[in-house]
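Contents: one structure, followed by commentary.
One chain of protein is taken out of this complex; the other chains stay put.
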Amino acid sequence: MDFEYDERTQELRARLTDFMAEFVYPAEPLFADDATSGWERPAVMAELRAAARERGLWNLFLPHHSDGAGLTNLQYAPLAEITGRSPEIAPEVFNCNPPDTGNMELLSLFGTPAQQERWLRPLLAGEIKSAFCMTEPDVSSSDPANLGAQAVRDGDEYVLTGRKWWSTGGMSEDCRVLVVMCVTDPDASTRDRFSMLLVPREAAGVSAVRGLSIFGYDHRTSGGHAEMSFDGVRVPAADVLGEVGKGSAMAQARLGPGRIHHCMRMIGMAERAVDLMCERATRRSTFGRLLGEHGVVQQWIADARVQIEQLRLLVLRTAWLIDTRGAREARRDISAIKVAAPQAVESILDRAIQIHGAAGMTADLPLAMLWAQARTMRFIDGPDEVHRMVLAKRELARFA
Amino acid sequence: MDFEYDERTQELRARLTDFMAEFVYPAEPLFADDATSGWERPAVMAELRAAARERGLWNLFLPHHSDGAGLTNLQYAPLAEITGRSPEIAPEVFNCNPPDTGNMELLSLFGTPAQQERWLRPLLAGEIKSAFCMTEPDVSSSDPANLGAQAVRDGDEYVLTGRKWWSTGGMSEDCRVLVVMCVTDPDASTRDRFSMLLVPREAAGVSAVRGLSIFGYDHRTSGGHAEMSFDGVRVPAADVLGEVGKGSAMAQARLGPGRIHHCMRMIGMAERAVDLMCERATRRSTFGRLLGEHGVVQQWIADARVQIEQLRLLVLRTAWLIDTRGAREARRDISAIKVAAPQAVESILDRAIQIHGAAGMTADLPLAMLWAQARTMRFIDGPDEVHRMVLAKRELARFA
Amino acid sequence: MDFEYDERTQELRARLTDFMAEFVYPAEPLFADDATSGWERPAVMAELRAAARERGLWNLFLPHHSDGAGLTNLQYAPLAEITGRSPEIAPEVFNCNPPDTGNMELLSLFGTPAQQERWLRPLLAGEIKSAFCMTEPDVSSSDPANLGAQAVRDGDEYVLTGRKWWSTGGMSEDCRVLVVMCVTDPDASTRDRFSMLLVPREAAGVSAVRGLSIFGYDHRTSGGHAEMSFDGVRVPAADVLGEVGKGSAMAQARLGPGRIHHCMRMIGMAERAVDLMCERATRRSTFGRLLGEHGVVQQWIADARVQIEQLRLLVLRTAWLIDTRGAREARRDISAIKVAAPQAVESILDRAIQIHGAAGMTADLPLAMLWAQARTMRFIDGPDEVHRMVLAKRELARFA
Partner (left out) sequence: MDFEYDERTQELRARLTDFMAEFVYPAEPLFADDATSGWERPAVMAELRAAARERGLWNLFLPHHSDGAGLTNLQYAPLAEITGRSPEIAPEVFNCNPPDTGNMELLSLFGTPAQQERWLRPLLAGEIKSAFCMTEPDVSSSDPANLGAQAVRDGDEYVLTGRKWWSTGGMSEDCRVLVVMCVTDPDASTRDRFSMLLVPREAAGVSAVRGLSIFGYDHRTSGGHAEMSFDGVRVPAADVLGEVGKGSAMAQARLGPGRIHHCMRMIGMAERAVDLMCERATRRSTFGRLLGEHGVVQQWIADARVQIEQLRLLVLRTAWLIDTRGAREARRDISAIKVAAPQAVESILDRAIQIHGAAGMTADLPLAMLWAQARTMRFIDGPDEVHRMVLAKRELARFA
C-alpha cells in the first residue's frame, strides 16, 4: 500500500497546474453563458486548444491508442481533477471533455478503419466535436428497458426515428457526429436490443430541437444540452458502431471510466471552492474579525477538507481497481463514488457560496455554476437511488 | 389557543386559490426567463393584474391605508402563502410583490401628501413599479455600518453618489422610482447616519448598470436584480422620505413584516413542490412499481409534510406576535423563521427535483427556479449566521 | 387563530414550575439508576407524590373522570411538557406517568364497576402501579398481525400463555396489575383477533423474567422495562377489559393521546437541555472566550430554539385537533409529531452533551439519560419508518 502519485503523474500535474494558471483561469471571463452568442464556443477556445496541444497536454484520457497519452486510470484521475477546477473550459482545452472522450474510446475500440478515419482522427485532432444520444424525454432513464428510439433495417440502411435529450454539445455546429443508442431488435432482451449508430449531425431528418437549461444555465459555450429529433433518418448499415445488438454492453463499458472522470473533476471543483473560501476568509471581515476567525467559517472549511480527502482516496482506489481488476469488478466502487461525490461537493460549494454573500450566487464568481454542475451529477449516469440499490444488494448478497 | 383560520381568511384563501387555477398557472409558460425579451414583463401581466383588481384581490398586504385590505399579518400570511406557489408571477398579479409592498408601506407611513400623490397613488393603482436600493457591492451587507453611498446637501438639494445592487425590479422601465438608502451624516452613529431618498429612475446620473443572475436566472420578467449607479444625482430636499437621519429605523420597520411575507411565500413554494412530487409519484413507475410505492420516495414526501407543517405554524405564530406585541417583541421569532424557512424549503425542493429526474433541473418544471429563489433567502434581509447570532444571544441573556 | 395559552393552563404551568423547583430537581440525585436498589423506587417518591396530591397537582392527564382534572389535550400538553424536564421522576410524582395513564384511561372508559373498584380507584389514588403488556420479543412489533400471546377460553376462565417485553414498570413490586393484549380468536381478522385481560402481577404463572436495559440504563427507579412470561395463567372471564375481540381498537384509542404526552415531555427534555447549555456557555471559557461567545456554540443554541418552537407548535396543534376533531382525524398529525420529535430532541441533547465535554455522557448530568430516552421514542408506539409511510400515503391519496 502506497499513497504517493508516481513520477509521471506528478510531472503532468505540475504542468497542468501551470497551464491552468497561465491560460485557463484568465480566459474564464470570456466564457460568459450569454444568450447573444448563440450556442458556439468563443474564439479563444481554439487558441487555448492549440496552446495545450503544442505542449503535449492533449488526449490525456486515452489509454488504448497511439494518439493517446497511454495513462492508466489511476494516473489520469489526478489530472482530470485539475481540469475540474474550471470544468466549463479546461477539459475541452485538453481534448478531454465528455462526451467526446467516451465517443473516442468507443471509436478506438469498436470503430472500423473507415469509421476511425472519418470520425476518430478529426476528434483526436480536435477538429470536430461529437455528441452522445442515449437518454430520452418522458421515460425513466434509470431503467434502459424504457428507451424507445428505433432503427429499422431497410435494405442497406437503417431508418432511425425517435427523440433524445441531454445530448451534451449537440446544439453547436462544431458537433459533427452523433453516437445514437437505438433499438434494432425490439423483440430481444434488454441486453441484445440496442445498437449504436454513427449519425452525421447534418444528415437529413436530424434536428437539434432546443437546448435544455440546468438551474438557469444553458451551457452555451460548450454547445449546450440538446434535445435531438430523428425523423426517418437514413443511416447506412456500415455506420453501425461495433456489432449490431451490442449497444447495451458498449454503453456500460463507456460509463465505467467516465464516471471516474466526472468524480475526479468534481474534486477539482471542490478544491477550487475551498481556495475561494479561504481567499475570502482571509480578506473580508464582519463584526470586527476576519471571516476566517469565526468558528462557523472554520467549521465549514475544516469539514470541506475532511470530505475532499476521503472522496479523492475513494475515487483513486476505484481507478486503481478498474486498472487492476477491470470495470466489472469495480462496479460496487463506481456506484460508491457516484453516490459520495455529489453529496460532498454540493455541500462544499453551498458553503463556499454562503461565505461570499449574495455575490456567491451570481456570475461574478464560478460557484453557483459549479454547484449546478455538481447537482446534475445526481442524475448523470444513473440517479443516486439506483447506485444505492446496487451497493445494498452487494452487501446483502454476502448474507443471503 | 385556537388553530383555525378566521372566516375572512378562509374566504380569501378560497378565492385566491380559484384565481391561481384559472389565471396564474396557465400563464406560467408565458413567463420564460428569456434573454430575447429584454428586462420587461410579458404583456399578459397587465391582463392578469386587471383581472385580480377587478375581483378585489388587490393590495391585500396593506393594513394602514384606505386602499389596502386592512388585514392583520396573521390574516395576510396564509394569502401570501398561496401567491408563493407561483412566486415569479402571482405576488405581482395581486400587487403584493416586494419591493413595491415595502415601498408602499413606507410611503403610506412616512410620505408627505405630495410624495404620496406622486408615487404611492400610482403604486397602489398598479400603474408604476419601484425599487429599493440598499445593499452595496464590495461591502459586507450584514453590517450596515459599511454602507457608503452618500447624499451631500447642496442648497435645496442633495447630491447622491454611490453604487447599489440587488435592487430587484430595477432593470425594467416600469420601475419609475427608487427608494435609496444613503449616508446623510457620515459623522453620526450608525443609527442616525442614514436617510432615504425618493429618486426617479430617469433622473440624470442614475443608471441601471446590469442585471445580476441567481444560479443562472436573470428574473427578467420581474425586472431583474439591478446593479444601480448614482453619479452626482441631484435630489430636491423635498424628496427625502420621512425624517433626515431616520433611514436606519425606517429600514428596520420595513423588514419585519417583509420577512414574514417571504417566509409564507416559501411555504407556498414547498406546497407546490409536494404537489408536483405526488403527481409524479402517482404516475411514473420504475422497476415495476409506482414511484410512490418506493419507501425512499415515501420518506421524502412524509418528511416534506412534517417540515412544512412545523414551519407554517412558526410563521403564523410570528405574524400573530407582530400583530399583538409589535415587530420589536417578535424579533427573536422573525430571526427563527428566517433560519428555518430556507433550510426546510430548499431540502423539499431538492427532493422534488430528484423525483423528476434530470427534467427537474430544466425550465420544463418550475422546481429549479423555485430552488434558486429559496436559496437566495439565506442572504436576503441578513444571512442565516446573523439571525442565529441574534437567537443565541436572546437565549444566553436568560442566564448571563 | 390565537397562540396564547388559556388562563387555567397558565396558572397550572406556573404552579407546576414552582413545584419542580421546590421538590423535583432537588430530589433528582436520589434517583440514581443503581443496581444495589433492586427494581424499586427510592423512598422519597412517596413523599413527593403526597406533596403533589396535596397541592392538587394530581391526575392532570385524565379528562373523563371525576377524579381527573378535566383538562383538554390542548390544556394538558403544556403541563406534560414541564414534567418532561425531569422525565424519570416528575410524571410519576403527579400520577401522570405511562403506562399508568393509558391504563387508567382504558379502565375509566371500558372497565366494569368491579374492575374500576379493584384497579382504577387505587391507581387514581396512587396506591398501586400497573404495566401494559403488548410488544413481544422475536416478532416485528410494527405489524400487530405478528403478536402471538394467546388466551384460550376454558369454562369461566381464559388460560393465558405467551411472552411480552418492554412492559415498563413491570419489574417493581409496586406494579400490581398487568393489562395484557392477547389473541382470543386466532381465526379472526387482525381487527377482531385480540382482547385485553387484567392480570394481577402475583397470579400464578406470571413472572418478570428480566429488566431490559436501554443504552446501559435499567430505569430501575421506575420499575424498569420488563420481559414478562405468562405460563398457563388462569384469568377469570370477568377480568376481560371491555369487549372480547376489541383489544386492537382499544389499543389504538390508547395510543393517540399517549403519543402527544410523550412528545410534549420530549419538548420539556429539550428545554432542560437548552437551559443546561446556556448555563454552561455563560460560565465556562475556552481559548480565552466564554463558550457562549463561540460562533459554533451560538449556532447550536440558536438551532435548538428554532427546532423547539416549531415542534411545540406542531404538538399543540395536534392536541387541538384531537380535542376538536377526534384522534382518528388527527392521525396524520400524530404520525408527524412522532417523526419530528425524536429527530429534533436527540440532536439538541447531543449538542448539549458536546458542550459539556465528556462530563455530558456521565450520570453527573441528566443529559445522556435524556438522550437515551429520546432515542427510544423512535421505536415506542411504532418506528419512524411506519409513521412516514402513513404520512406519505395520506399525501399521495390526494392525487391517486
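Chains: A, B and C, in written order; residue numbering restarts at 1 for each.
Convention: contacts are C-beta pairs under 8 Å (C-beta built on N, C-alpha and C of every residue); 3 or more make two chains touch, one makes a residue touch a chain.
Just so it is clear, the structure is predicted and the values come from calculations on it, not from any experiment.
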{"item": "Hidden partner chain, touching residue among A:D156, A:D187 or A:E395", "value": "A:E395"}
{"item": "Options A:I301, A:A327, A:I353 or A:L370, residue touching the unrepresented chain", "value": "A:I301"}
{"item": "Option from C:F94, C:F194, C:Y217 or C:W320 whose C-beta touches the chain left out", "value": "C:Y217"}
{"item": "Footprint left on chain B by the chain that the document does not show", "value": "294-297, 299"}
{"item": "Interface with the undisplayed chain - residues on chain A", "value": "1-6, 9, 74, 274-275, 278-279, 281-282, 292, 295, 297-299, 301-306, 309-311, 313-314, 316-317, 320-321, 332-333, 335-336, 339-340, 385, 387-396, 398-400"}
{"item": "Footprint left on chain C by the chain that the document does not show", "value": "33-36, 135, 137, 140-143, 166, 212-218, 284-287, 294, 296, 353-354, 357-359, 361-364, 368-369, 371-372, 375-376, 378-380, 383-385"}
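The criterion applied here is as follows: only the chains that are shown with their structure count from here on.
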{"item": "Taking each chain's C-alpha mean as its centre, the one farthest from chain B", "value": "C"}
{"item": "For chain A placed onto chain C, the superposition rotation in degrees, Cα atoms, nearest 5", "value": "180"}
{"item": "Centre-to-centre distance between chain C and chain B (centres being mean Cα positions), rounded to whole Å", "value": "44"}
{"item": "Centre-to-centre distance between chain C and chain A (centres being mean Cα positions), rounded to whole Å", "value": "54"}
{"item": "Separation of chain A from chain B, taking each centre as the mean of its C-alpha atoms, in whole Å", "value": "37"}
{"item": "Residues of chain C touching at least two other chains", "value": "295, 297, 299"}
